[in-house]
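I'd like to ask you about the structure that follows.
Of the protein chains in this complex, one is absent; all others appear in place.
Going by the order they are written in, the chains are A and B; count residues from 1 in each one.
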Amino acid sequence: MNNNYIPKVVRIERIFEEAPNVNTFYIKERLEFIPGQFLEISYFGIGESPISIASCPGEEFLRISFKRVGGLTNNLFDLKEGDSIGIRGPFGNGFPLGDLDEKDIIFIAGGMGMAPLRSLLKFIFCKKQGNISSLTLLYGARRPQDILYKKELEELGENIKVLLTVDKPEAGWQGHTGVVPKLLDKIELNPLNTRAFICGPEIMMRFTVAKLLKTGIPSSDIIFSLERYMKCGVGKCGHCYIADKFVCRDGPVFNYKQLSDLSPAEIL
Amino acid sequence: MISGEHMIDGYYNLKKEDLKNLLKAVIKDFRLISPQPANGADFLFQETEDSGKINLNYDITSNTLKEFFFPARETVFEYEKRKDGSVETVPGADTFKGETVFLGPRSCDIRAVYFQDCFFGKEPKDSLYWRKRDKSILISFACNKPPRKGCFCVYTNNSGPVLEKGEGFDLQFIDLAGFYLVEVGTGKGKNFIKKYGKLFKQSDEKILAKKSCIKESCLKHFEKEYNIMDIYEKLKDINLEKLWEELGKRCTNCGGCEFICPTCFCFYTQDIEHSKGKGERIRAWDSCIFSGYSRMAGGVNPHEKNSDRISRRFFCKLYNCYKWFGVFGCTGCGRCSFVCPVNLDMESFIASLMKTDRYQPLLKEL
Partner (left out) sequence: MIEYTLTTCPFCGVGCNFYLKVEHGRILGVSPSRNHPVNRGRLCVKGWNAFDFVTHPDRLRKPLIKENGKFKEASWPAAYELIVKNIKRIKTENGPDALGVISSARCTNEENYIIQKFGRACLGTNNIDHCARTCHAPSVAGLTRSFGSGAATNSIDELPDAKCILVIGSNPLEAHPIIGWRILTAKDRGAKIILADPRAIGLSNFSDIHLRLLPGTDICLLNGLMNIILEKELEDKDFIRERTEGFEELKETVKKYAPEYVEKITRVPRELLIKAAEIYAKSKPASIVYSLGITEHTVGTDNVSTLANLAMVTGNVGRLSSGVNPLRGQNNVQGSCDMGALPNVFSGYQNVEDDAVRRKFEDAWEVRLPGKKGLTNSEMFEMPGRIKLFYIVGEDVVHSEPNSKHVISCLEKAEFIVVHDLFMCKTAEYADVILPASSFAEKEGTFANADRRIQRVRKAIQPLPDTKPDGEIVMEVASLLGYHMKYKNASEVMDEIAHLSPIFGGVSYGRLEKEGFLQWPCPDKNHPGTKVLHQEEFVRGKGKFFAIDHKGPEELSDDEYPFILTTGRMLFHYNSGTQTRRTAILSREFPENFVQINSEDAERLNIKNRSKVSVSTRRGALEIKAEVSNNIISGVIWMPFHYADKLTNTLTNNAFDPISKIGEYKACAAKVEPAK
């Protein structure tokens, strides 16, 4: 039996400044994972933090994007290309990828929530194109410069409808202004055929979920990724558990029906 | 039942006067951990080389078996950063030396180990726990009468006074006056009997019948007022906001109940750098009662209110644990009642929950 708490040491091949105070590490590591899973990233001497996998299975590099929010993430910003970090994982249940045929898929991302949704979006876009009925991305950030993966979003082309919004627009901004849930007003939804994947700050998810429920989308088709303080990643240390579920193991991806015996205020 | 051991049916008798010889032999062949007197009237499970120090008539120990398999602090790995940017890691050494016999824990403590076996045994298995647990033999001692006022195993789904096979013991000793009835629980237990074959005599039906008498007579000492399954149901349905508020005002977040509890499993990890570039990652006991336990970077805390954390604690022990494994997270040992500096213990909580919905401490342990 291996000690599954020891990280694998990997090198950072490339660092890309995705946005002010947001970096992406490119790591050359073959890892079997599905979109929505996360890694526990170690900075030896400081500790470990859970960070979603932003790359899509099959891409050349394993990618993680993280924001400077204090604690470990501050230290990650001190690292240079060639330095080592530890990774453990992949952990979590990942997004459910079955039964997407003929469905209208809508991705709703807020801030750093775009990172795991990038993995999912690319996966569905690349692998399942043709069977899907429609793809829509609603994505919001604080300011235009905080939008992640700008180039890639531009290159997505017409097969996916992309609506961007910011809280604080600047000169030259051509997208929408306002919070992400408001973008739902700008699109037509077919509630009984839609599957929604949501990831972002809890307050944004709470309002988005509430709005989607009002449109009539079944609660089992509203899927989101919960953020919790996760340490071990394998459902042992106890920090992430909510009701009787371990977010790191039974989640972080849940559909609203699974947690419906808890009130939205309890979950989000 | 998770241990891959094959269940063996077997009952033996051990004469009381042979216990001394058994202990001496065990000390020679194994590491022996058993209850011994400590400060004043305290007892602790401790390693011993002197069988004379062992006291099996203890009321309760101030520590539990948890700290041997899941220590309060242990090294997960050591690391060293190299000049070329790489990092070398070495798994934490196994400090559990050799085959260890635990002789003297009671049913409540053994059932607690069984719970932790279920928890740390769920995939992926926790290797730090199992490399110690696999090297242990558990010899449980059933209770003929409650050892003290504060026990309540009868409320917690028969976690005492006598256990059944498959509930965690390798051997169970039942005191029948002049001798012990020894029940074999696992293959490990069977091998132990074989090893000390001279001391153990095969038992018979008549003696086996006494096992249930012991159980009955012990139960008579308890006023069995509630069944934990009723508590399970009550927690599901009723709105207990007022009770949680009250408890939230009382609890001062010392973490004691969860540090002393033999089933609690929460831990935190911490990197400690001892010298430049060299250090270790440790894991240490944590408690869900602290606000920092679930607080995330940036200050967001899904359990900001003390009353939320208290309710989470009781839900975990009396509801979730049973939902996960069919074993309750509380085995009625009653230790939380002597560590709580605000008189908020499990037995008082259960009594308050079932009787009044307002909290009334029983004040059994002062």
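Going forward, contacts are C-beta pairs under 8 Å (C-beta built on N, C-alpha and C of every residue); 3 or more make two chains touch, one makes a residue touch a chain.
Since the structure is predicted, the reported quantities are computational estimates derived from the model, not experimental observations.
Visitor: For the chain that was dropped from the view, give me its touching partners among the shown chains.
Guide: Taken over the complete structure, the missing chain's partners among displayed chains are B.
Visitor: In the complete assembly, which of B:A72, B:V90 or B:L208 touches the absent chain?
Guide: With B:A72, B:V90 or B:L208 as choices, the missing chain is touched by B:A72.
Visitor: Could you please point out the chain B residues that touch the chain left off the display?
Guide: For chain B, the residues touching the absent chain are 38-42, 44, 46-47, 60, 62-63, 67-68, 71-74, 95, 249-250, 252-256, 259-260, 268, 270, 272-275, 279, 284-287, 290-292, 295, 299, 338-343, 361, 363, 365-366.
Everything that follows uses one rule, which is that only the chains that are shown with their structure count from here on.
Visitor: How far is the middle of chain A from the middle of chain B, if each middle is the mean of its Cα atoms, in Å?
Guide: Spacing between the chain centres: roughly 39 Å.
Visitor: In the complex of these two chains, what residues of chain A are touching chain B?
Guide: 1-7, 9, 11, 42, 44-49, 69-71, 73, 82-84, 86, 202, 227-229, 231-232, 234-244
Visitor: Which bits of chain B are touching chain A when the two form their complex?
Guide: So the residues of chain B touching chain A come out as 76-77, 79, 81, 85-89, 91-92, 119-120, 122, 124-128, 130-131, 265-271, 273, 277, 279, 281, 283, 286, 288, 293-298, 300, 302, 315-316, 319-320, 323-324.
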